[in-house]
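Note that this is a trimmed complex: some chains were dropped, and none of the rest were shifted.
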Amino acid sequence: MPFILKEISELLEGKVAGDDQVLITGINSLKEASPGEISFFSDPRYRETLKRTRASALLVSGMTDLYRGPQVIVPNPALAYAKVARLFTPPLPRFPGISKSAVIHESSTIGDGVSIYPFVYVGMGAIIGNHSTLFPGAFIGDRVRIGERTVIYPNVTILQDCVVGSDVIIHAGTVIGSDGFGFVRDGTENVKIPQIGFVQIDDHVEIGANNTIDRAALGKTWIQRGVKTDNLVQIGHNVVIGEHSVIVAQTGISGSANIGREVVLGGQVGVGDHIAIGDRAMVGSQSGVAKSISPGEIVSGTPTMPHKLWLKTVGLIPRLPQFNTRIRELEKKVGMLQSKLEKVE
Amino acid sequence: MPFILKEISELLEGKVAGDDQVLITGINSLKEASPGEISFFSDPRYRETLKRTRASALLVSGMTDLYRGPQVIVPNPALAYAKVARLFTPPLPRFPGISKSAVIHESSTIGDGVSIYPFVYVGMGAIIGNHSTLFPGAFIGDRVRIGERTVIYPNVTILQDCVVGSDVIIHAGTVIGSDGFGFVRDGTENVKIPQIGFVQIDDHVEIGANNTIDRAALGKTWIQRGVKTDNLVQIGHNVVIGEHSVIVAQTGISGSANIGREVVLGGQVGVGDHIAIGDRAMVGSQSGVAKSISPGEIVSGTPTMPHKLWLKTVGLIPRLPQFNTRIRELEKKVGMLQSKLEKVE
């Protein structure tokens, strides 16, 4: 469905410089845009691409003379892009109603306008909120509660007693509520500590594909409102992740760690058990967090250190062989100086 | 189902100090316990919490005067906790019998008391032992053999010819028997080496969620009795993991590595191919194991080094910029000393 540029500008509360009656049929990158499509410019690295773009309109934060078509001036072109992209996003493909090839326990409660694909299993006493969507292979365990407008992608497993909020997205292959990794040694054997808690996922959370989020040993593992996780993230039992935090792919958070709000963890980070990471802290990719991090700190490395110190430090790691040579050289020189000095004395 | 404290103490072969007729209705952490619940105390960091707990009884290794209710004295409170928690663990939710919505090959053998949920596929000649449970989306390939009382959680894939023992737990989303990563270069192309072995998982093993365990190229990949793996663990073809070893989340073990018994691998460890790790060795989180480890060694880092040396070493990494400055300073001073000394000579 096409829009007139004026409509788009009004949606964004922006200002059009140039023809606001242009018909916009889609959105694309500067490089790939065809006539009819709108694009966006915010990263100066793309100046050369901007000059050659075939886009019919542009989202910008300030007028640019590198582009001759109409420009919509907005405070945050990236945010404006997200909003315009939503206009052109095809709707979620939803199964009409409840498939006869799904198995839904008679004691469960299914809300209005729920879409349940074939091969979905919904357990005893589960509750699925209005307008939620369950894709094929979704397993919804006994007494699981799911809010409204939530999307559970294919082959997701949500085990018994877990709670998922409204407007949540859980990508394919993710496991919610697997047992926490708790054992106690008895001689040479590892005795399982029963994991009798659950996982709670609050509203507006998005969980990536093939994540694993373990249920608590006791009490709950808690993913708070607005958290976003990337793919292949591991979250241990009794972890708490504060509101609007962001966790990049392949990061692992050990049991009982407490992550604050608006925290950013880079990719492939490891967080030790019982660690606390303060609000708005940031942790660089591949870091190993073995001690707690204060609010607002920006750290990297193993062990974690201030990010700026880490940048200096990793720059020196390839120079260790030089260090070695320089120290050896110094030792030689100092030895020679010592013997010379002895002679002089 | 509630228990009298005396019953719990007898189960643990412990000794009650105080009223042994208290009714116990559940178990919880010191912090979260409500009246009626039992808790446990072993970690001195929780002394303050202990003073304020509302628990009605306590598992301890030695009497404490920070708590006024009845105490059960046991040699290992963590182990006692695991045993008591089992009393209050709700039973595994099992589908009654074999679902009509499962597809089970007529040539397979299904034991007594097996629970098969909807959307389970059991292949040709497969054998499922007595009282095992197959959750929805479990795929059991041709000729797979599964022992007794084993639990296969949702969306687990066990490919043809693999063997799984008794009292095994395989958490959701895990893949057993995918092809090992074997290719041989032919010009620019990678020619697949057929992977015609299998995976054998022995009794009392527990495999975490979204693990991948590859079948052997020839022969078998072998996970021995009592091994426990956390989530998102990768085990390559022809790997052997000895009895009661423990592997923490997101660790990867390359092909033909040989891990001894009672080994502990921390999280996000990488083990190179053909590496041997001796019995009871321990490897710290995020280590890169590129050379074999002797029995009983405790190592960390990349390259691995004795854990104590590693602790010293990583403490020095953030001081590399200082090292650089100090070396430069020394070079200057030594240069000056040299010229001064030349003048003196």
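All chains are identified by letter, namely A and B, in their written order; residue positions are counted from 1 within each chain.
FYI, contacts are C-beta pairs under 8 Å (C-beta built on N, C-alpha and C of every residue); 3 or more make two chains touch, one makes a residue touch a chain.
Here the structure is a predicted model, which means the values were calculated and not measured.
Displayed in place are 2 chains, all sharing one sequence; the entire complex defined by the structure file totals 3 copies.
Just so we're on the same page, only the chains that are shown with their structure count from here on.
Between chain A and chain B the centroid-to-centroid distance comes to 25 Å (mean Cα coordinates, whole Å).
Contacts from chain A toward chain B in the complex involve residues 103, 119, 121, 123-124, 137, 139, 141-142, 155, 157, 159-160, 173-175, 178-179, 181-186, 188-194, 196, 210-212, 214, 217-219, 232, 234, 236, 250, 252, 254, 268, 270, 272, 288, 301-303, 305, 309-310, 312-313, 316-317, 319, 323, 326-327, 330, 333-334, 337, 340-341, 344.
Interface residues of chain B, counted against chain A in their complex, comprise 27-29, 32, 76, 78-79, 81-83, 85-86, 88-90, 93, 99, 101, 117-119, 135-137, 153-155, 169, 171-173, 204, 206, 208-210, 226, 228, 230-232, 243-244, 246, 248-250, 261-262, 267-268, 285-286, 314-315, 317-318, 320-321, 323-324, 327, 330-331, 334, 337-338, 341, 344-345.
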